[in-house]
Every structure is written in structure tokens, then in C-alpha cells.
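A single protein chain has been removed from this complex, and every other one stays in its place.
Now for subunit A:
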């Protein structure tokens, strides 16, 4: 069945799709968004139920292969050192994310010029700055301006979240070494904001926020976009962006509806926002005679240069009787950017950020979370007691340089519930990343010692850490070396845009979402201009 022509068709209703939809929603355009997942009511989130830890490990797992819900597509990650994580619903992975909201640094956009590796971006930090600010307002940012590790930024809409006794202890550890730390910018309300409640420190905000204190785009951008007339069609799984055989231009998308029927949504402009794995998958699926290697893939780079961020988890164990360390949002306490920039004496290029993570509930503690599971047998109770409520983790998030062999392809054997080829991920951690993480583990041990930990244990590479999906449809000025241009428009197809983390040229060493949302908002302004609105 075919629908009425849309001016703009957005595919994917996650972090970036929602931002684009809202930004374009007052331009008098007919906008349709197709999303394979459904709406989740906040009351359905795990933390409303006594068995929240079981749900978090199963039907609400970060890992789509574990959830295996009809709206999830499987990911073949057998050839990857990192497990890709995502959520498929209105809000996308922001339903699950921990809402830690740092920005890239100006230097992150000039990696080639400054350090001779990877490539420079075709835009700068300052091109994005107004969009970062806009996004901070819409998502709702708690924080404190004045961080010396970053360019000055506008006053944060809300004060910083509580550091908690565990955060204060770690902060003093950093201070005692003379190392940088700063309270994290977080898209979590420290006070009531725009009709959403303040965080009540329940803890595992990676499992959805029942009180809507955490910004996920289903409770931020989407209500505003829909109020402005955007049509969001759920349970609509797109399997092809269609093109005109003569002009090669995008004409719309074909998708399976909730009943498994094929539908066609025609559109003047198609915007793909299906994340760093879903986007190359969809564009590779959309090959045609005119685009034989996949849509927008004349460079051959579609799906290549996948970046995740190498991630080490270093945990300190304390016995100083401070409040239990599971109170407060899991990952939005403080960060340190002491080791952010390249220092050749360290034996690797680029750098990493430290972020503090709290501990969690008893079953998840026993299951290991960022460590091996608690020992079984005679050592069980002592091991559990050492960890539960007494441990604090320093996460080291490193810059992952783009490498063409790290990539997303189509699986030849695995399919989703509609029979569409699943993505296959090949990813190996580089030597540079391994050296960086080894350095990070040593420095984290130093700071945890300084904070008073009696024991420190490190997981040098956390496998289930594929939260950040970047680089697989990179932007650039040269169509031979990139998939989209600085405005996110595909070089090969002038009415096709990609606005998610796929377009990243490099990954920096911070969480990517404020940056990808800023890029999406900026792309929306370009689309608007192209339509003279």
C-alpha cells in the first residue's frame, strides 16, 4: 500500500531522528517518521517492578541479541571484540542510555592536523556550539559551567546532580593528585524541568526512567514534534530506501507494518537516523542497479570505520563505611579529562576520559556488571560483601581511531523477524587502543588508591561496551573518502541525509549523543534551507 507523499521521511525515532523531526516540525512541511519499535510507557520500565534486576538481564537487556524482541534485529557480533548495544523503540537507545552528556573538544574535529592520524572533520566545534546549546535546553542539562578542560559554555539549565559521598571521595582523590575532574553534564533533571520530575537517585538509569527525570527523546523532542504535526508511525520496519532508476534520487521507503504487510511511503527527502549499525545495514540493503554496492556507497566506505570507544572498567573497593555506593544515577557523577589529549611520552596517540560509575543492586552486583561474577562456593559471601555497596568504578573511555577493516556488513545467514538480513559486525581493538587502556588502568588505580580504596581490580577491555556506534557513513568534503558532506547530505544522492552517529569522522573520547544530536539539529537547518523554509 502507498501513502500520501511526505516532504520529509525520517527513518528511526531515536536520539537523532527525534531531534531532526522537532527542528523541522514548525516549517510547514509534511513529516513522517517510521520507527520499527513501539512506544514504551514509563510505568513499564524495569525499575517499577520488584524483579527489575531479572528484567534488566532479559527482556530489558542492553543487548538486542539477549532481548530478542520482535522489534529487535539480531546482530552477528561473533567477529567483534565488543558487543553492540542498542534499544529499538520510540526514543531509541536513549530509553536505555545513562544520559551522560559531555561534548567533543575543538581538537576532536582536527585530529589529522593536530596528531597526524585519522581525518579532520569538515566542520568545527564552533559550528556545532549553538546546536549543543539548543540540545542542552531541549534534553535538559544538569551541570556546572566553568570546566577548565573545555571551552567556556553557557550556564547549564539546571545545577549539577548530587555527587554523593562516593563521588566526593573520588573527587578528593583527583584533587590530591592535582588531576582534573569536573561534575558531569547530564541529561538528567537535578530539579523539576519542563514538566518532568527531578531524579530521585533510584540508581540504574540505564533501565529507563519511570519518573521521566532522565531525558529520552520519547519524553523530550517527540511530544513537541508530534504537537507540531509530525506523524510518527511505529512498528514500521524499513527494509529499503527506494530510488528512481533514472535519476538515482531517493523516492521514499518500503517497510513492513505491524501485520507484516509491505507498505510504501513516498517522500521528497529521506533522512536516515537508524544508528551506526542500523544505517549501514539499511543503506546496504537498499542497493539497486543504479547503486549496486548499496545506496550512497560509491566511496565503498559505507559500513566501514566502525568505532565503539575502547572501554576499561577499574573498580575500587572501600571499607570506610560511607553511604552505600548504589544510591544515585549510575554514570553521571564526575569525569576527568586529565589524559584527554595526545602526549607522545605515553606511547599512544589521542587519549581518554575517566567517568565515575556507581555500583548497583544485589543481584546485578553478584552477576558482575563491570567485573567477573562474584565467586561461587566458599568465597561467595566474602566476595559479595566486598563489592556490594562498597565499590566505585572508574570507566576509561578511549578514542577509537577509524580503521576500514572494522565494519558492518550484511549477514548471509542471520535475519530479523521479517526475514531481512541482519548486520554482521567485524571489529578488532587496535594496538593503540590496547596501549591506551593499559595506561588508563594504571592511572585509575592511582586515583582509586588516592581515594582510599583497599583493593583495585581492572577489566582492561569490557566486552559489553558497544554503546556508542560511530563512523560507518562518515562525513567529509571528498566524495571518494566519505559518504555524506558536512551537512549530512549523501554525496551520491542529493535528497538523502544521514544524521546519526554513522557520520562521525572520529569518535573523540567522550559519549557521542550530544554531538550527534547537535549534528542532527544542524542538518535539519540545512534541509530547511534546501526547502526555502
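Definition applied: a residue touches a chain if its C-beta (ideal position, glycine included) is under 8 Å from a C-beta of that chain, and two chains touch if they have at least 3 such contacts; residues count from 1.
Simple rule for what comes next: contacts and distances are computed from a predicted model.
Going by its UniProt record, the hidden chain of the complex is named "Gluconate 2-dehydrogenase subunit 3 family protein" among "Cytochrome d ubiquinol oxidase subunit II", "Methionine import system permease protein MetP", "Gluconate 2-dehydrogenase subunit 3 family protein" or "ABC transporter ATP-binding protein".
When the full complex is taken into account, the listed residue touching the unshown chain is A:146, out of A:79, A:146 or A:192.
Taking the complete complex into account, A:324 is the one of A:74, A:130, A:248 or A:324 that touches the chain left out. Touch with the chain omitted from the figure is made, among A:163, A:285 or A:460, by A:163. For the chain missing from the display, the contacting residue among A:124, A:263 or A:417 is A:124, taking the whole complex into account. Contact between subunit A and the absent chain runs through residues 47-54, 57-59, 66, 68, 105-107, 109-110, 113-114, 124-125, 144, 146, 148-152, 159-164, 168, 171, 174-175, 180-183, 190, 199-204, 210-211, 324, 326-328, 341, 361-363, 365-367, 373-374, 376-378, 380-381, 384-385, 388-389.
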